[in-house]
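Please see the structure below; I have some questions.
A single protein chain has been removed from this complex, and every other one stays in its place.
Chain lettering (A, B and C) follows the sequence in which the chains are written, and residue indices restart at 1 in each chain.
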Amino acid sequence: MNATAERDLGYSRTEMMIAASARRLEGAKNCFVGVGLPNIVCNLAQRTVARDLQLVYESGVFGARPERLPLSIGDPTLATGATAITSMFELFAFYLQAGLIDVAFLGGAQIDRFGNLNTTVIGPYDTPKVRLPGSGGACEIAIHARHILVIMRQAKRSFVDRLDFRTSPGHSGDPASDAARGWHGTGPTSVVTDLGTYGFDDSTGEMTLMTLHQGMTLDDVHANMGWEPKVSPDLGQTLEPTTEELRLIREELDPTGAHTR
Amino acid sequence: MNATAERDLGYSRTEMMIAASARRLEGAKNCFVGVGLPNIVCNLAQRTVARDLQLVYESGVFGARPERLPLSIGDPTLATGATAITSMFELFAFYLQAGLIDVAFLGGAQIDRFGNLNTTVIGPYDTPKVRLPGSGGACEIAIHARHILVIMRQAKRSFVDRLDFRTSPGHSGDPASDAARGWHGTGPTSVVTDLGTYGFDDSTGEMTLMTLHQGMTLDDVHANMGWEPKVSPDLGQTLEPTTEELRLIREELDPTGAHTR
Amino acid sequence: MRDAVADLVRDGDTVAIEGFTHLICFAAGHEIIRQRKRDLTLARMTPDVIYDQMVAGGVASKLIFSWLGNPGVGSLHAIRRRIEDHDPEPLEIEEYSHFGMVCRYVAGASNLPFFPIRSYYESDIPKVNPKIVPMTSPYDDATEVYVVPPLRPDVSIVHAQRADASGDAQIWGLLGCQKEAAFAGARVIVVCEEVVEESVIRQDPNRTAIPGVVVDAVVEEPFACHPSFAQGYYDRDNAFYLDWDRIARDPETLDTWLKEWVFDLGTHADYREKWGSAHWDALRPGDAMSGEVDYGRYA
Partner (left out) sequence: MRDAVADLVRDGDTVAIEGFTHLICFAAGHEIIRQRKRDLTLARMTPDVIYDQMVAGGVASKLIFSWLGNPGVGSLHAIRRRIEDHDPEPLEIEEYSHFGMVCRYVAGASNLPFFPIRSYYESDIPKVNPKIVPMTSPYDDATEVYVVPPLRPDVSIVHAQRADASGDAQIWGLLGCQKEAAFAGARVIVVCEEVVEESVIRQDPNRTAIPGVVVDAVVEEPFACHPSFAQGYYDRDNAFYLDWDRIARDPETLDTWLKEWVFDLGTHADYREKWGSAHWDALRPGDAMSGEVDYGRYA
């Protein structure tokens, strides 16, 4: 887990995260794309496992066909050639709140074992240590998108036992009570980190390690997690990025390496 | 008040109503146009006393420039060349409910002395004698348009002491309570009939005869009203239609005479 | 159209054929009559001639509406006979104002349990419709509003000028509540004047009213809105609207009309042919082009 190791693998940890995340979009009809890495992940998925994937942006774009990697979720390349552009009211009301969104990517400064996310503040709200961006659309996305995929780099300070602030709800810890919420969303489905991939246990709603990335160990996971992680009895190894995935990332999606190296 | 009298005057009673109504739009910036006669009245006003009048249609058109007299409030001639076309939600929410509409025309099968209107039913609601169209936009128009002008032919069965059904609210009879309603609308301002024109008394909110059309008498009014009408101490005579108004109505707005003769 | 209606419209459904004077899909209504669907609840802001025909055709047991008339002409006689005289049987009604109906669709499209509006104050409408209920703002002003419930038709049928094969549909001219009705529908049929290449839609994404993601069937059916109109394609056939007043006044004349113009015809193509090309030519407007805008290529 150092620079040498990364060179040996032939890909960066970020590239591993992107590839592992993109594959989770297989079969998805549409995806609500967030800022940053999810942008690259969705664009990769569209070029690999989900060619018919409609990219939806909270900026009001449905069915984007970006000719370049968008610089933000509001890049003009998203508007030109899209299927539909709507007001943000309609995007949030008619698409998201109505339950039309299959998958959304979220991330955050903090996540807990139930997939609750904090993108608001580190420290107390009124006297913050670090003021983060806040919800944006995350709070309602977490509630309404059918599936939530979380991409986050793993560290003790971000995978925490207790959030400083709950911006977006995850699982409650009681699946029966979750089902009774009557939300379209089933909450976080997967978490992809630079160490491995996690699912959520059906009976407890708790984050569970499913695969480790090549070169990573359970010790790495323990060292970067604020609670004792549940581990799947079938713990496996994450499939490595393919040559084609790496080519797409490096040549088409992030040629300058700004996001991925 | 028969065919001979009308011929003598050189214009029909309907033409008198149209001309008198159109003049009430003097200075108005925009007007919510209804189906039927109001359509002709607004189009006449736009050609005479209110050249900058923006025609607004509940079908979602703002600033219409019809090249022909619209056949209904949804005529395609209203869309072509308009300033803006909006969804009906936005028309009702952002324009009407927001208080942007200066004047609206309403009519009905029944009106009472306070300008309450019935466009729903004659007889009991559940066992109707005559089922009328219902509210359409009238209920909210009555509440939100700054001024309401009513155009109706006068008869005992339509100017009634008690409505069979109150579709659209007028004055309550207590101006203090009206002011406390907090509505944008000030309720009915004028009623133009085939006999004369009426205002509403500031202290009682009651319909008051202001002018009689040429050839009409107080007896005619009494004969066609379901209550004892208030009469202004300054009762005057309605200005007759001008040659130009008649030319516009006959040559441009209703050349077949379908609505006006 | 035959397959779309057969597959997606079921006896007992709540069906909304929307379009405010504009883009009213008469062809879909005729097909529903032809397939003898039964016990439908018909929702529409303005039932118009289309629902008068459908009610006369015996498909409906209930009407949800806000303005019940033949616009610019007068009454809908078949519907009135059902309501006033229960002739040939009663017709249940549930009525709102226009804004109330629109907001029912908005709530349905938005998955909202209710929608607040400032209307119905001092009106008798809430007295005859218990679904319109008062509510008080929780804020200091304690403003009173009324709320209406969401309307989620089992089937929404909307017409558009053009759509691609996936159902991405574009509309210009009067928008009515086509978008809201489509998003509110559990099943959605988009009928259009022309099916176009996806690239035509993607050239002007701001023009897209309805995305294919909510659409279950796309039907290309030119002149499907006759006697209503499609902006830029054909005018309203006002003579027919006037004529309908005469036809619908007499139940026998109406039955004859339904037999001749609906039951005895197999498809809307037959209907077009029966009217004849001169009729359609006469309804064509002149040109009034929108001009273009530049979205810019960002590659």
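Everything that follows uses one rule, which is that contacts are C-beta pairs under 8 Å (C-beta built on N, C-alpha and C of every residue); 3 or more make two chains touch, one makes a residue touch a chain.
Note that this is a predicted model, so its numbers are computed, not measured.
Q: From the list A:T167, A:T189 or A:T211, which touches the chain that is not on show?
A: A:T167
Q: So one chain is hidden, and I want to know which residue out of B:Q54, B:S168, B:S190 or B:T260 touches that hidden chain in the complete assembly.
A: The one listed residue touching the chain not shown is B:Q54.
Q: Touching the absent chain: which residues on subunit B qualify?
A: Within subunit B, the residues that touch the unshown chain are 29-30, 54, 61-63, 65, 67-68, 75-77, 79-85, 90, 93-94, 97-100, 184.
Q: Name every residue on subunit A in touch with the hidden partner chain.
A: 35-36, 58-61, 71-76, 78-81, 85-89, 92-93, 96-97, 116, 120, 125, 128-140, 143-144, 165-169, 172, 181-183
Q: Contact with the hidden chain only, please: which subunit C residues?
A: Subunit C touches the chain not shown through residues 111-118, 133, 135, 137-139, 141, 143, 145, 147, 149, 161, 170, 172-173, 175, 200, 203-204, 206-207, 231-233, 235, 285-299.
In this section, only the chains that are shown with their structure count from here on.
Q: At what distance in angstrom does the C-alpha mean of subunit C lie from that of subunit B?
A: So the centre of subunit B lies 28 Å away from the centre of subunit C.
Q: Using CA atom averages as chain centres, what separation in Å is found between subunit A and subunit B?
A: Going by mean C-alpha positions, subunit A sits 59 Å from subunit B.
Q: Among the residues of subunit C, pick out those that touch two or more other chains and give their numbers.
A: As it turns out, subunit C has residues touching two or more other chains at 106, 179-180.
Q: When you check subunit B against every other chain, which residues touch at least two of them?
A: Expected reply: no residues.
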